[in-house]
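Worksheet: one structure, shown below.
Selected chains from the complex are presented in situ; the others are not included.
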Amino acid sequence: MDLPDVLFSTPEMSAVFSGTSRVQRMLEVEAALAQAQARMGIIPSDAAEAIAAQCRVELFDVERLFEETLAAGVLTIPLVRALAEKAGEAPGRYVHWGATSQDVIDTGMVLQAREGLDLLERRLREVGTACAELADRHRRTVMAGRTLLQQAVPLTFGLKAARWLALISRRVSTLGRVRRQGSVLQFGGASGTLAALGGEGLQVAELVADELGLEVPELPWHAERDRMADVAWGLATVAGAMGKIAHDLVLLAQSEVAEVGEGQGGGSSSMPQKRNPTNAVQALAAARLAGATASLLVSGMEHEHERGAGGWQAEWAALPALFRYTACAVERVGAALDGLQVDAARMRQNLDRSDGLIMAEALAVRLGGRDGHRLVGEACRRVAEEGITLREAAAADERIREVVSPQELAVLLDPEHYLGSTDLLIDRALEAFRAQSDR
Amino acid sequence: MDLPDVLFSTPEMSAVFSGTSRVQRMLEVEAALAQAQARMGIIPSDAAEAIAAQCRVELFDVERLFEETLAAGVLTIPLVRALAEKAGEAPGRYVHWGATSQDVIDTGMVLQAREGLDLLERRLREVGTACAELADRHRRTVMAGRTLLQQAVPLTFGLKAARWLALISRRVSTLGRVRRQGSVLQFGGASGTLAALGGEGLQVAELVADELGLEVPELPWHAERDRMADVAWGLATVAGAMGKIAHDLVLLAQSEVAEVGEGQGGGSSSMPQKRNPTNAVQALAAARLAGATASLLVSGMEHEHERGAGGWQAEWAALPALFRYTACAVERVGAALDGLQVDAARMRQNLDRSDGLIMAEALAVRLGGRDGHRLVGEACRRVAEEGITLREAAAADERIREVVSPQELAVLLDPEHYLGSTDLLIDRALEAFRAQSDR
Amino acid sequence: MDLPDVLFSTPEMSAVFSGTSRVQRMLEVEAALAQAQARMGIIPSDAAEAIAAQCRVELFDVERLFEETLAAGVLTIPLVRALAEKAGEAPGRYVHWGATSQDVIDTGMVLQAREGLDLLERRLREVGTACAELADRHRRTVMAGRTLLQQAVPLTFGLKAARWLALISRRVSTLGRVRRQGSVLQFGGASGTLAALGGEGLQVAELVADELGLEVPELPWHAERDRMADVAWGLATVAGAMGKIAHDLVLLAQSEVAEVGEGQGGGSSSMPQKRNPTNAVQALAAARLAGATASLLVSGMEHEHERGAGGWQAEWAALPALFRYTACAVERVGAALDGLQVDAARMRQNLDRSDGLIMAEALAVRLGGRDGHRLVGEACRRVAEEGITLREAAAADERIREVVSPQELAVLLDPEHYLGSTDLLIDRALEAFRAQSDR
């Protein structure tokens, strides 16, 4: 085990995608297959029972199976052999009946993916809840909006959190859809015709799918990998969403901005004063790892004929890695938001440090149109050159004074009065998340 | 213009994503904005009319606008300036009222994307229809199934086409969903608060969206780019699906396989005999270009605060390129399938060249279980070593002869009798496509 | 033409990779081929002259050639046909003699790449010179070092620029190597045997290469694309280097940091006060576009047998795009550094805003080892909790006072006295760049 196995995963997701789980899920497919075929009278019932009884990973030497896969090319070959041996002479003949390696490997992966998606969705909802709380609590915590990392016009921290929340709500919905559409059986035999089962193949498929709680797809999909690509995309956009939030947090935690801090920031091996946004940084790293990994599953869609020669095998590594990276990103953003220290005073202070420039748009709007824009532009230049505030510059400009009284100017240049639909938008985000959660 | 602009696009898609279209769509957003605000009494009606009247790209010097964007950073700056000038002194004051650059650029892109998605979906359905015809016509055209590019067990060319069709049906459905979810207005002002419109921002948004036939999103999404990433994904998986089909075609067209040929294959500058699968090859190239381009839109999700500094701008190039590449891939696969020459005799001949080895599974299934697998394995080795057929090898093996009579052997080893659920599966694919088309 | 063609390129690089240039370079290869063969007596001298005389792009209808390539698959087919026609009946027979399409297309691309690399290297050196000036001028301009975007220990802006410079020096050297290794002829005929030229192929190759100023490779490389991948990598790392610098600039230009500003910052369509780091932002966008594009040329190395079916064709789009993106990144970083406004006072001010915390390491080192680290850690906590400076906290701690006198403390906590080898390192970077430039 190397550091990334710990650092860029969660214990739960690592368990779902361990070697042991991989074998266990494949054994479950073999068991379901035998039982379905017994129900249909294709194989003897006692053979099915004998097979099913052995479908427990603890009975197998997983590491040896993996070593044997090096030569065999597919894990099913040593696995089916070992399972047949354990099941005994007579029942052993019926192991893996009518199936091809890819049926078992793909369906096993589908089972792991379903479990992984459930884990992810649960944790992502929790992160959503944390965002919802921040959105509500900080509805009126005014801060600088920043475009291209320049102060633009004010918003509230609650609105920022609401945008994160809306992003999460949409991604939760994506995960749900991906889970539904991806929870399908793979069962077609070597060329996808189910020939080894005569005309009974689809009925077997129904029963196996039923046993495993999966859907039967319209067709086997050995070499049409859009479903796996969709799962990958779902994960990558979740990771990307976490990257967005983590990036905002890292930027807000900068020493010169200091508007948020992680409750449990990391230290430094040389600098006693440091409190690093460790969780957000790890989330960013994980998100990038996820993005690069996911790209394989699209560029890998070109599988050859009835089974991919390279593209399919690469999925065995890419998909588990992608789940681990994504889980890490979600976990770490969750950890960063838990106990996030939000410094409202500092937010206000940063806002005020622009000498009112951040309120330039408000004044321009009041003055109206292109002319207003130009007048305020001139005032802004004087702010910069003369070291005065925008309020002072505006008050000093006759053309502005004509239109806006000093009293109005004070109100006009107060960030708290220039928040537009902020409140409403926060409500909409909360509502959408609640609607999503109720499903 | 360079060769790739022609070669890796279609004229229709190039038109949707031309510089002229970009400007035109943005002008439509400006017009809709002015008109909505006039309806609400925010700006004078005659100003709105004057503005809308100028919102025609042919009135603008597009190249100059682009040149000015180099310094301005965003196309809206020179565009709004030019539009205001054209609209005249008084109305010009109300151009772009309450909006930020990104509102107009993003919504313009959404309009282009919607048009591009429509184009793609239409052409993809046509490719689906071509696959459906092949699936039906070649239901019983037996050919070798190939896993890892080795002959496996037989299937029919109809089933292969049906799998392509199922893939296309799923992608058509994805495009539809992506279109629905992506057809949303961007409108939030500089920090997403709609502050410049006081409390009326959301109402303006409703009217503008209505004008443009778009949905109003729950929140502005300036820096939450999952929607654009989803569009990219939809395209990339369409391109990947085309890559899958094109790859199969290129492999089937190999001189040594020669089971299909393009109706209009390309020639060679040096070899008079060549008939290259040009369309399929260009589709593969386009699919790969699409995949690499799409990856940018996930890795680009980490936008900073209220506007991305780099990630957003990269979308301006990546998304149009992605549309063009994907359109090319779809177009080229369509062209390859149009008039595709399917050589059924050669398919059968290739199947027979394995000396019956491709029927090994059928025999093993008949003999039953692991033992059958072993017995047939021995027979296969003798086929390879002694240059006899599997039928001969099987007939010569007493243990096999005991179970299977020569008559049964003949039937058993006939590929046409080993097609399992092929027919049923083809029907399912046709049905799913029909259901999809009816929507 | 769309906006990205202007925005994410430079006029010079666009010219090198225009359609016209593409055709012109290919014509130069055809001309060199004919002339070489005439010198060897393989084709008549007057035929070679007649051919060479027509090898001027202005004689061709480039757009039509491109249109015809859609069906032909390769540009050489219409090009050779048109050239042969123009050259006249008798000489036309000798056009493209013994060559295959890929020979001419690849060699043409090599010529374009060489020109592009020269352009890039020249501009990159200029950017290096700008960094060198900043490094020297700001040797002692103290600023905060930042790790994980947290203030760490001080450095100078000169050292930061020196690190940019060292990065550029290394990349200039990479570009030079890539240019040398990539400036090779492609010439092998259809299967790389040069069969059409009997035993004279290599001699022809020598003469053609000589004519074009290229090296003859040990072997034709139609399907071994490492050279093109190396060119792509060289470009991608140049773009990545520009991304690094641009990212630093964007971060330093943040409103709350404000240590640098672009001389010609971009404005905003809605906010009169904004001065965006437009050049740096565009450089970042271009760098990301370059990175994604370059990845294609590695994943594209799997070309089939003697000619890639998809991977090769994708290069036609990817490589020119990559050159344009990289040129843009270099150009934009150059523009950002030209007239960069460096606010030394603000740098010092930001440094001081940490209440001395940034000097924690200096004090810990003076106190020694783990104990020092712990003592200073305690002092830092008091700085945070009590709102005092580190100097005050240290002075108040008896254990520290025992070791460090108040006078020493003042010196110790002065950033200008804690710069270690900064000066030396800057000299080393300047020296390495100078050595690089002298080559």
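In this document, chain identifiers A, B and C correspond to the written order of the chains, with residue numbering beginning at 1 in each.
Convention: contacts are C-beta pairs under 8 Å (C-beta built on N, C-alpha and C of every residue); 3 or more make two chains touch, one makes a residue touch a chain.
Small disclaimer: the values here were computed from a predicted structure and weren't measured.
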One sequence, 3 chains in place: how many copies belong to the entire complex? 4
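By our rule, only the chains that are shown with their structure count from here on.
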Between subunit B and subunit C, the Cα-mean centres are separated in Å by 32
How many angstrom between the C-alpha centroids of subunit B and subunit A? 23
Where subunit C touches two or more other chains, by residue: 250, 268, 270-271, 276-277, 281, 299
Over in the complex, which subunit C residues touch subunit B? Could you list them? 1-8, 17-19, 22, 63, 66-67, 69-77, 80, 96, 99-101, 104, 189-190, 196, 246-247, 250, 264, 266-271, 276-278, 280-289, 292-293, 295-296, 299-300, 309-314, 316-318, 320-321
Where on subunit B is subunit A touching in the complex? 73, 84, 92-95, 97-98, 100, 102, 145-149, 152-155, 159-160, 162-164, 166-167, 169-171, 174, 189-199, 201-202, 217-227, 229-230, 233, 236-237, 240-241, 243-244, 246-248, 251, 284, 287-288, 291-292, 294-295, 298-299, 301-307, 309, 361-362, 365, 368-372, 418-422, 424-425, 428-429, 431-432
So in the complex, which bits of subunit C are touching subunit A? 144, 146-153, 250-251, 253-257, 268, 270-277, 281, 299, 350, 353-354, 357-358, 360-361, 364, 373-374, 376-377, 379-380, 383, 390
